[in-house]
Each structure stands twice: as C-alpha cells, then as structure tokens.
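Of the protein chains in this complex, one is absent; all others appear in place.
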Amino acid sequence: MASIAATAGGPTRPVRYGSISRNRRRALIWSYVFLVIFAVFFLLPPVYMLITSLKTSQEISAATNPWWVFNPTLQNYIELLSSNQYLTFFRNSALISIIVVTVTMLISVPAAFALARMKFWGSATLATGVFLTYLIPETLLFIPLFKTFAYVYEYTGIQLINNWWVLIVIYPTLTVPFCTWIMIGYFASIPKELDEAALIDGASYIQTLTKIFIPVALPGIIAATIFAFTVSWAQFLYPLAFTTSTDQLVLPVGIITTLIKGDVYNWGQVMTGALLGAAPPLIIYAFLMDYYIAGLTAGATKG
Amino acid sequence: MVDAATGAAGISVGARRPSLHKLFQRKSTIAFLMALPLILLISLLVVYPAFYSLHLATLNKSMERFVGLGNFEFLFKRQTFWMVVEQSVLFAVTAVVFKALIGFFVAHFVHAIPSKGQRKWRGMLLVPWVIPPAMSTLAWFWLFDPSYSAFNWIFTKVGLGTIPFLGDAYWARFSVILVNVWFGAPFFMIMYLAALKSVPEQLYEAAAIDGASWWQRLWYVTLPMMRNIISITVLFSLIVTFANFDIVRVLTAGGPIDQTHVFATWAFKLGIESGDIPLGACVSLFMLPILGLSAVFILRDINKRGNEA
Partner (left out) sequence: MAKSHVSRRGVLKGAAAVSAVGLAAPFVRGAHAAGKLAVGFWDHWVPNANNGLTKLCNEWAAKEKVEITIDYITSQGNKNLLTIAAESQARSGHDLLAFPTWQPADQARHLEPVDDIMTELIKQNGKVNATVEYLGRSSGKWIAVPATPGSQIKGPCTRIDLLKQHAGIDIQAMYPAGAAPKADGWNMETFLMAAEKCHKAGVPFGIGLGQTSDSVDTAGAIFNSFGAALVDGKGNVVVKSDPVRQALDYYKKLIQYLPADVAAWDDASNNKWLVSGKGALIMNPPSAWAVAKRDAPQIAEQLWTHGMPAGPKGRYAPFLPYFWGIWNFSKNKPAAKSLLVHLSRKESAEALVAASGGYDLPSFANFTTFKTWAEESPPKGTLYHYPNPHDHQILSVTASQAPPKIAAQIYTQAIPTKMAVRHAQGEPMEKTLDWAAAECEGFSRT
C-alpha cells in the first residue's frame, strides 16, 4: 500500500496502466459523458463565483440572467485589492499559514524520524496516539480551549483571545499529527541499509536525518507541507471563535463576517473575496497537483 | 548492528563533550528529545482540553457550581437535542454513502479513459476538495439565495417553479448534504483511483480469459482488492463529516427551525453564542461515542498492519 503513494509522488515519472485500448468504445464514450456531467457539477460553484465576481451590484440587483455577465467589470477586484481591510486578512492568513507550515515541519519531521527509526520507551504507543488525535476534532476542542485561554489571561496576563498569533499556537494541533503520520510512513519505506551504513560511517542521528532521510523523503515532505498549508488556510472554526477585531481576522472569517454586511450587501464583492481567498490553494494545487494527491492518498493508504 | 551504530555515534559526539556523554549517547534519549515537541503539543493542546471539556460539562451555566450529570439530564429532556442527534447521524451517514458511491464511479470513469487524459480529468475533478470549504459554501449559499437563486432562475425559465432550497426543512437538509457530498466526493475519487491503479492488471486479464463480465470483474476482482482503502476512506470521511462545522454554519446556520443543526454548530450556538459554555461542552462531547467507535476500527486496522510488517 505504501508504495502507491511513493510512486504517485514523483511528478516526472509517467504513470502507465494496462491497455485501455481493449476496452470497448461504448464504455469509453459513456465514461466521457459521465465525466463531463460530474465535472460540471464539481466545477459549478467556482465558475459561478467567477461569473458573479465580474458583475456590478446593479446588474446583480436587476436579477437578469445570473449565468451570464452582460457588463463585465473588474471593479470588485480593484476595490478589494485596494482595501486595507481585505489585504490585512490576506496578510494574516498568509503569515499564519507560512509560520504554521514551518512549525509543523520542525515538529513532525524529527518526531517522525524518531518514531520510525529510533525506538524508545513508549514510542509505539505514541505513534498510535498521534494518529488517534485525528479522532478528537476541533469542534470538540474549541470550547475548552476558549475557557483555557481566559484562565491563561487571568493568571499570566497574556491575552490569547483576539490575537491572530494565537492561531499559530493552535493550528499545529490540526496539522502535526497528520503530517507526522505521513512522514512515519515515508521514512519507514526507506531501506534500513541506507541509514545503517551512514551510522557506521560515523554520521550522527541528526546528520542521518538531514543528509539522508530528508532528501530521500522529499516528495513526502512536500506533500505534507502542502497538506499543512491547505489546512491552515482553510481553517474556519478556530478563527471564528478566537479572533474578533477586523485587523486580527483571517480570510475565511473575514470574508464571511465583514464582506457580507447583512442589510447592505454586495455579492459581487463577496464572491470576488471568496475566489481570491480560494486562489492560493488552487494555485499551489495547479503546480504541485501530484504532490498534493500523493499527500492525500498517503495518509489513508498508510492508515 | 544497532549497538555498533550507537557506539559510533556516541564516540563522535562524546569525544568533545564528556559531561554530556552519558545522556546524549543514548539513542532513546535523542529519540525522545526529537519527539518531545510533538508530545508537548498533543498533551497540552489536545489531550488536556479534551479532558478539561469533560470537567466543564459537569459545571452549571455560570461555571461556579458542580452539577454532576445535571447538564446531560437537561439535554436529554430537550426535543432539539434529539433532533440534533438524528440530524448529525443522518448527515454523516447519507453524505458519506453518496460521497463513496460518487467517488467510486467517478474513479472508475477516470480509470477507464486513456491514461494520457487522466491527469487532466483528475485535476479538474479534485477542485472542490482544494477550495476552502467556507469559501465554496459561500458560493453555494449564493446559488441557493431566496431572491437571486441561479438554480431557481433556470427552473423558472423551464417552467418548473422555484425551490425553497434553504427554507424548507427537507430541502435544507438536502442542500447541506449536497454541498457536503460535493466537497467530499473528490477525496474518495482520488483514493479509489490510487487503489484501482494498485490492482495488478494480470488479475483482470485472467478474469477476462475466464469470461467474466464487467460486473463480475468489479465484484470479484476490484472490490476485494480495494476493500482496505474503501473502509479506511469511509472511516476517515465519517469522522470529518460527523464533526463538520463550516458547511452547516455558512449555509444554514442550523435553520430553518434548527432542522439542520449538527453537534458542532449547535455546540457553538449554545457554548459560544449563548454563553452557556458547559452546555456547549456537553453537546460536543456527544461526538465522542461515534468517534470512539471509529477509533476501535482504526486501531484494529493499525494492529493488522503492524502484524503484516
């Protein structure tokens, strides 16, 4: 099972599967028909976001054909990208995601190495435990964390609520277990002879990790990085519960709470905001699709 | 072998720092130190709050008094609570079934076309999973809007009349499940595709020689080979879907008349928005039994894997 992920991880390697040519032509046509239907279904919301984002509020209000843009305009994009507020959300999201990715990698790569290669007392239990944290969703943790933060403030004077950087502290709980798990799998698939030889040559464990394991498992690390980035970028519940001032918000919450203004709405701008908010993961995905997919499949095929 | 390795490492480090020699030469110490940040993170920010949540659930609303199981007693008497239980289960099960089915068939279709085009289709079909769900749900929300629904515009044009997507209990549930399926099906698709590719071609060839039909090949070759991945993916998806917050929150916020609330959204409503933290903690704890059940299955599977290795 583990090997699937590993082979899918190499983007340059063309993948070859049996002879499709033997399949009947009819089956092929049906496959295409269904693929088109599903592609329409899957791509509908992002396309509709794009359509709406090109409209003026007048055109939207007039309730004309919603599927067509009669007077395309980039006004929504210009307004958003020149609005300090939106740029602040963007900056917060970007900073948080980048730092969280870094922290995640710094925690999970050495831990995965230790758990995969250097057994210590309780290491097997810990490996399982790491995986089990996946079973404690953030929807269960936000209430106790909320109360805990209030206590932290009471006793230490450190204000955790309504500060964007608190998200840097809690997001790793969402990324680290999964990334560690992926990395354990990747490290485990590296032949033992490789590191044993290095150790015999006098390399330290740290050297073995940085000189051998990290380069060899690079596709896995990239996959894990992408995973960590997408999770931090998309997280909605924690920022909704823990940040409130507009200058502390991240994109998903910022768009939903400040661009939709209840009575006075501007859906062209809301959709523009949502589309721009979806852009970074989409761009990364467009360029690193194979790593992305490797990351996704690695988690479960190894689970 | 291992002893030799440790010895070598110990010499190279220990030669310069005799005082730390003992501590750092131990392989298990180094390993423990490397795993320490992970252990701290999990124990402080996952395990501790999880237990703290149990404690919170036993306090009264103003969190000044211990009430034991009083909050649970209170919840059991609420009609809304049982509705939320039903809905959470209904959503998770229905959505996962449809995700699994759609994912399975789409994976087959992708697998059936020439491998040249597969990458392109795979890329397109995975897009829903890539967009942050809060963003894409916003697009769905706008597609369902009471006054400006783009779907209803089409239905009116072809003379079907309008559908109250978010206004009627059944349609609202349908919409929430639809968005959930839309978001999650690509994940199944990609997992199944990976699994399909791992089925050795010879098996199909052998089956074809024996004159097996398409269904027979599916039933006797593909499904048994994919069984592990299917069960694991279903399990994963069940956990994620069951604990979902974003979609319901953005799409319906639990309405109409609470008929789309799930554990997570209702806990948020009670715990954070209505200021009843203990009650909110109680509600979210109800996710534990089903998650625990999943844990049992996963553990079983991990052990199996351990034995194979």
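Letters A and B mark the chains as written, and numbering starts fresh at 1 in each.
The rule we apply is simple: a contact is a pair of C-beta atoms (placed from the backbone, for glycine too) under 8 Å apart; a residue touches a chain by one contact, two chains touch by 3 or more.
Nothing here was measured: the structure is a model prediction, and the numbers come from that model.
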- Item | Partners of the unshown chain among those that are drawn | A, B
- Message: For the chain not shown, which residue from A:L54, A:V101, A:I184 or A:L240 touches it across the whole complex?
- Response: A:L240
- Listed residues A:V36, A:A62, A:I78 or A:L106, member touching the removed chain: A:A62
- Of B:V46, B:I102 or B:A172, the residue in touch with the unshown chain: B:A172
- Query: If the missing chain were put back, which residues of subunit A would it touch?
  - Reply: 57-58, 60-63, 146-147, 149-150, 153-154, 159, 161-162, 240-242, 244-247, 256-258, 260-265
- Item | Hidden partner interface residues of subunit B, rising order | 60-62, 74, 77-80, 145-148, 162, 164-168, 172, 252-258, 272-276, 279
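Everything below uses one rule, namely that only the chains that are shown with their structure count from here on.
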- Message: Taking the mean of the CA coordinates per chain, how far is subunit A from subunit B in Å?
- Response: 14
- Which positions of subunit B touch subunit A when the two form their complex? 1, 4-5, 8-9, 11-13, 27-32, 34-35, 37-39, 41-42, 45-50, 52-53, 56, 63, 102, 105-106, 108-115, 119, 121-136, 138-140, 142-143, 147-150, 153-154, 182, 185-187, 190-191, 194-195, 197-198, 201, 204-205, 214, 228-229, 232-233, 236, 239-240, 243-246, 249-250, 263-264, 267-268, 271-272, 277, 280-281, 284-285, 287-288, 291-292, 294-295, 298-299, 301-302
- Note on the structure: Within the complex, subunit B is touched by subunit A residues 1, 4-5, 8, 15-20, 23, 27-28, 30-32, 34-35, 38-39, 41-46, 48-49, 52, 60, 63, 65-67, 106-108, 110-111, 113-115, 118-121, 123, 126, 128-148, 169-170, 172-173, 176-177, 180, 196, 199-200, 202-205, 230, 233-234, 236-237, 240-241, 251-253, 255-256, 267, 270-271, 274-275, 277-278, 281-282, 285-286, 289, 292-293, 296-297, 299-301, 303
